[in-house]
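One structure is given below, encoded as structure tokens.
Excluded from the complex is one protein chain; the other protein chains are retained at their positions.
Showing subunit A:
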């Protein structure tokens, strides 16, 4: 994969972010910046705080302390509409009985751009048509969302986000429940959009191949932040995920490629995570 060059323009800055729920510390001391066109992958084990961090970023929960600035504006000072014009979000779950057509679902992305008296114009229809074409779903425009495949559903949700015309796109595990073809397809689609993207992701190899930066979270704390080469080391993956692995450069893009070893998790637990997996390079 060839990474696109990143212009050094700061879009988002997160400074000393913490969030407590019922006295329990979920996130603490998170710092990072995102520049224009960059794709940041948030990785970490289950319960590390990935979704909570994203929820703070799209203002669904209010951080206990710290600041988040978007294009220099503290996000709490923006109106809901203004914020939605800058940031689009694709979540994991949609309701079960969602009987809208794909085109109608995508058209929902117009919501922040429309007042009560505004109608859907020819230009809006063009935006919707373009978004459907971008995600390759033009032929499914009239089909009910419920009848799309897993990958198509995810692409339809991304098309809805494109219609929102955001500067930043946030996704919560967009590759969940998808087979490997769709996982690669979705992440390549995100890269091709040329907008800044923050996504939580479980598959470390995909994250390594397609993200410019990674943020590794564990127990609500930032363990490491940097390029995939800086973040994905054998020791760190072993410490955070409790698995044994070998990290080598990928033959195509030279970013870390992780191979996992099986049958070592119990040994690691017995030895307090200090074991080096016993594998020979």
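Everything that follows uses one rule, which is that a contact is a pair of C-beta atoms (placed from the backbone, for glycine too) under 8 Å apart; a residue touches a chain by one contact, two chains touch by 3 or more; residues count from 1.
One rule holds for everything that comes next: contacts and distances are computed from a predicted model.
Colleague: Match the chain absent from this complex view to the correct UniProt protein name in "Carbon-monoxide dehydrogenase small subunit", "Iron ABC transporter permease", "Glutamyl-tRNA(Gln) amidotransferase subunit A" or "ATP synthase subunit alpha".
Modeller: "Iron ABC transporter permease"
Colleague: Per the definition of touch given earlier, which of A:44, A:63 or A:112 contacts the omitted chain?
Modeller: A:112
Colleague: Of A:73, A:99 or A:248, which residue touches the hidden chain?
Modeller: A:99
Colleague: If the missing chain were put back, which residues of subunit A would it touch?
Modeller: Residues of subunit A in contact with the hidden chain: 58-60, 79-85, 87-89, 91, 93-95, 97-101, 103-112, 114, 116-117, 120, 122, 125-126, 128-129, 132, 138, 141-142, 144, 164.
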